[in-house]
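See structure below.
Here the complex is missing one protein chain, while the rest keep their positions.
Let's turn to chain A:
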Amino acid sequence: MTYYLKNLSQVKSKQKILDNINLEIPEDSIFAILGPSGSGKTTLLNILAQLDQPSSGEFIADDDNDPKGIMVFQDYRLFPHMTVFQNVTFGLRMNKVNKKEIKKRAQEILEVTNISELSKRYPDELSGGQQQRVALARALILNPKLLLMDEPFSSLDEGLRKEMLNFVKQLQQKFHLTIIFVTHYKTEAYLLSNRVGILLDGVIKQVDSPRDLEQSPNSIEVAKFLGQSNLISGEIDNDRFQSNVYSGPVETEQTEQGQLYLPYSGLVKIDETSYPAFVGKVLNKAWFGENEQVIIEVNGETIFLNLPTDSVEVDHNYPFYFKKIPKVF
């Protein structure tokens, strides 16, 4: 079952929060919506969870005209006056499912989410990771087709975040869920999903795989939001770019002036290609795993690049190459 967001807009107190959102989300997949705070992410999820009505447009599915996503909230929202068991079974109890069935389903889901031994505890007696598992169990017990997650990992610490990320991935595969989750963490979006939509100021600017987003953002806004890139100002003359750092052919729609997009990773190489970029002096480098962040000086301008560890030495000059013709916005 594919989900469609058609011309979805939301206006509140004369302010446009969402502007004409069009998305197609295939079933059994994880779709990430990436955007800074205040970009309308939560508003969008609330509409998909039927907690809010859009001002115009619709949210439909192949064989469901009124689909409703079950939400896992950023702050979990576990009912503080109920135990874990009561929290998890809340939806079933409200839907008047018989007690035997509730017990059976609860047992299954508590086991899957690894919280069986916590069933008698209250939310304030749980750690952040445990609370998230309870929130997931409370949603999953309803067998949702569409699961919505609002900044699901933002309040977890680094190690736990990775663990929960993998856990959600496993759950998705096990239950064949369609998950839409919103986040402002790029890494989270990239790790969890291979299709990411960039939401800026209520507008979906680009939907692509993480690699394509990083390597060819379709606008300067997206490039700036994704960060981790150098933007070099220069002049354009007949598809040729003129600047302190690089002068040569570029791919652009601009005619006079523009900004050369040099992401830290992926575009600039030390290995020779048929697109020479510039010659630069390595000023400094910092190790982080397989890559190093290298600071390079080119004609008085400073550029940051992520290069394979030990591929360059400090204080040496190197010629650098583009993997493909660079983009100018």
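One rule holds in what follows: contacts are C-beta pairs under 8 Å (C-beta built on N, C-alpha and C of every residue); 3 or more make two chains touch, one makes a residue touch a chain; residues count from 1.
In this text, contacts and distances are computed from a predicted model.
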item	value
From "NADH-quinone oxidoreductase subunit F", "2Fe-2S iron-sulfur cluster protein", "ABC transporter permease subunit" or "Thiazole synthase", the hidden chain's UniProt protein name	"ABC transporter permease subunit"
Selected residue (touches chain absent from view) among A:G40, A:P54, A:G91 or A:G129	A:G91
Option touching the unshown chain, where A:I70, A:V207, A:A223 or A:V245 are the choices	A:I70
Option from A:H81, A:K100 or A:H316 whose C-beta touches the chain left out	A:H81
Residue of A:M1, A:L142 or A:L226 touching the missing chain in the full complex	A:L142
Touching residues (missing chain, whole complex) on chain A	49-51, 68, 70-71, 73, 75, 77, 79-82, 86, 90-91, 93-95, 122, 138-139, 142
